[in-house]
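Written below as structure tokens is the structure these notes are about.
The complex appears here minus one protein chain, its other protein chains still in place.
Lettered A, B and C in written order, each chain numbered from 1.
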């Protein structure tokens, strides 16, 4: 961390600052420019509050040199993390396709969709049992019964399952779940992050609607700092001024994250765009940009889906898309 | 809700849509323009998914006529809600000032600050015991011990206390808390909202960093739909492209909310701006715009605060500000 | 356009509204729901102010049915527009690559870059002569001399040239320019749009940093309404809260625009990301998503470029990228 002081800082305040920094076990390297004195801090500054120091009367500005995350940082672990889920792997050159309905609705529905997506090449089944809905009057998911139906579909197809955890106490029902999803609205529900950090299962961590990439990595750090290093990151659209799509899918997050972290990155074009017709081109673009996988909503009867039907693909459209995704992935894997 | 059909809709699909709508107990009033057929729906459409209908092949667009919130809606309760907290009231023409440190740090600190802000005219003491922090390596609050110290300060000064609840199970320690705060990051933690909706205590609901005003009201609706109608709304800055301030304080939310809802609205200029020097002008502007109150960080020693010291006012600065706030409130109350 | 009235509108005001609408030569189809009366307007409503009507006391809300643009609207011209530029074509299944330096600096530089990009498969040479710079103290481009150097490079390589016009009076120097670029900051410089609308040359219209897709199409409409229908749209990143990239590249604009308009769409990953290392993955993703072409900055010596060197590719990196782009384009063309 580097602290740039204002010209002619008050000596007493400067002394107080230096004493305070030393009390935090930091080494201080002062250097003098013509107009500004600079303090370079050496030691663990990850817990220090940049804004607080920047607010001091004698400080012009403060700059972090080190990223505030450690376990998620590629600098400290250069090799890509590959996460084993049942008999499949996320990361390491694979294109993982997680597909299924927004919401589990019935045994027939989940079995039909699971069998269809498996046939098309999906390697994981997604489906919501506990659903975060903006309105208290909307369908809130089938809950524990939904988890039971997911298990049935898993037994039937062999596909591992990924589903959202909304609340710590729901963990007792997650025994048969293969990947725990933390939703965008809970990306900074720090108690939930700590709790999934104590589990021995992969976590799919969705980027919050208005979270920066650094904040996403800090939330991954919460999980990892509790011991669980199996974190899969997921970009699902950020909130902007544009209204033509539900959110703006930030595909540049893929190469940015690939540089900053060793964790795998999955793209969710269904929630990002909110419109079924936009899902295929955005899914293909994501694969082309180097994503480790995709999370895609598929429903056997989108027009009667109990939630988010507008963005779900019919199984035949998904089948066509999956073929294209594998083709594009094959091409760019040779680049 | 109004559904605008595309020109020449497929008759079979139209019939299916109409049957589906009728199955939801909606009355349908069709009307024909020259180029577009329109369906007006009468009945409870609050649980219907606008996007889903808009995605149908035969539909041009869909428009809600009714807001999707009911209990929070001024149309259904025209009179301002006034919330009693101990011997003070939020709403109804009062200017409520909630002041105190970002984080409770020690008995000396909280007592000193509580006595100071009381003397300056604050009617409620704020202070964090459980702290949501972006980094797992930052100070996370003193927890249950922090609540004990807040109780001490309450007993000492008589000021009711408002403090943040991050997790349902923490409720067991909240007996002596007067107002439960739901933080910006938890505005769409729906399980938490439902739980505070079952309590018999006022809730201070902070607007999420990228939540629309309608989403804020839907979250209030979650709380109210469980029975607890004592909700105080709080604007604390939204995330924009501007970096000169931590967030952009959206003061227009005050008159917008005053029109849409009967619930009281409080402004938090400390978190919105992130800089102590910007707090007084923004607090005064909020009072002038008609806010029901302010939430202001005050610390006896901001430069040694364990969190967010950069935005905390010293007691003497707060005292000066409080005088100005009461003066401005007095002036605009006569308008 | 559909006007939804409030319950029990004042009859005198309603009569006045109807008279006013009729005076604008609109036919009115009234229809009655149980709770809301609806007015459907037939006729040319493109010049009507939605906000104004929505502000009337008796109006609940107003909704456009027709998009406010006509000549750019795919509904009125279903076939893709293909734009001929010298011996090449933009649109119609081609992948156009416009490459070159941010700024023309010297004869050696522009010739070297032009020859290199031609060899790699670029079909158009880009280069700035008049440069919009945030600071008045930054290099502002070589102006007329820059245009002369571009002409030299065009003569040398046969590549048609695209360069930015900042001011109407500069048009006198644009005789040898093949495609006139209107920059993002001038997307709503309406006088400039009208003037290029009178030219008989293709226009590359860049989306403003915070312009919606509809606003981009309205600016295209300005150009087209003056007679010039050769408009190429260009997405170059939008401004969001994220700071990891200079702007957020909105690739979903590709399929959204493909649906709304018949005009070709080009992507500029260089300005969007601001970082050379992010250009190749984003360029490839754009081609995969169906873009008609790319605008890429290439410089023979990026570290000494007079502007935007940080986002320029070296010719060898560009050569490698071009190969990949053509490969991906070939693959998705068969989808």
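General remarks:
Assume contacts are C-beta pairs under 8 Å (C-beta built on N, C-alpha and C of every residue); 3 or more make two chains touch, one makes a residue touch a chain.
Only a predicted model underlies this, so the values are computations on that prediction, with no experimental measurement involved.
Shown as candidates are C:81, C:96, C:163 or C:189; the residue that touches the absent chain is C:189. When you scan B:213, B:234 or B:322 for touch with the missing chain, the hit is B:213. The chain not displayed touches chain C at residues 20, 46-47, 49, 51-52, 54-56, 68-69, 132-140, 166-169, 185-186, 188-191, 194, 209-210, 215, 218, 221-222, 225-226, 239, 246, 274-276, 302-305, 307-311. On the side of chain B, touch with the chain left out of the figure occurs at residues 210, 212-214, 238, 240-245, 248-256, 259, 272-273, 277-278, 281-282, 284-290, 324, 327-328, 331-332, 335. Chain A residues in contact with the hidden partner, per the touch definition given at the top, are 2, 4, 27, 29, 31-36, 38, 40, 42, 60-61, 63, 65, 210, 239-241, 243.
What we mean here is this: only the chains that are shown with their structure count from here on.
With each centre defined as the average position of its C-alpha atoms, the distance from chain B to chain C rounds to 39 Å.
Note: centroid distance chain A to chain C, computed from Cα atoms, is 32 Å. In chain B, the residues that touch at least two other chains are 210, 239.
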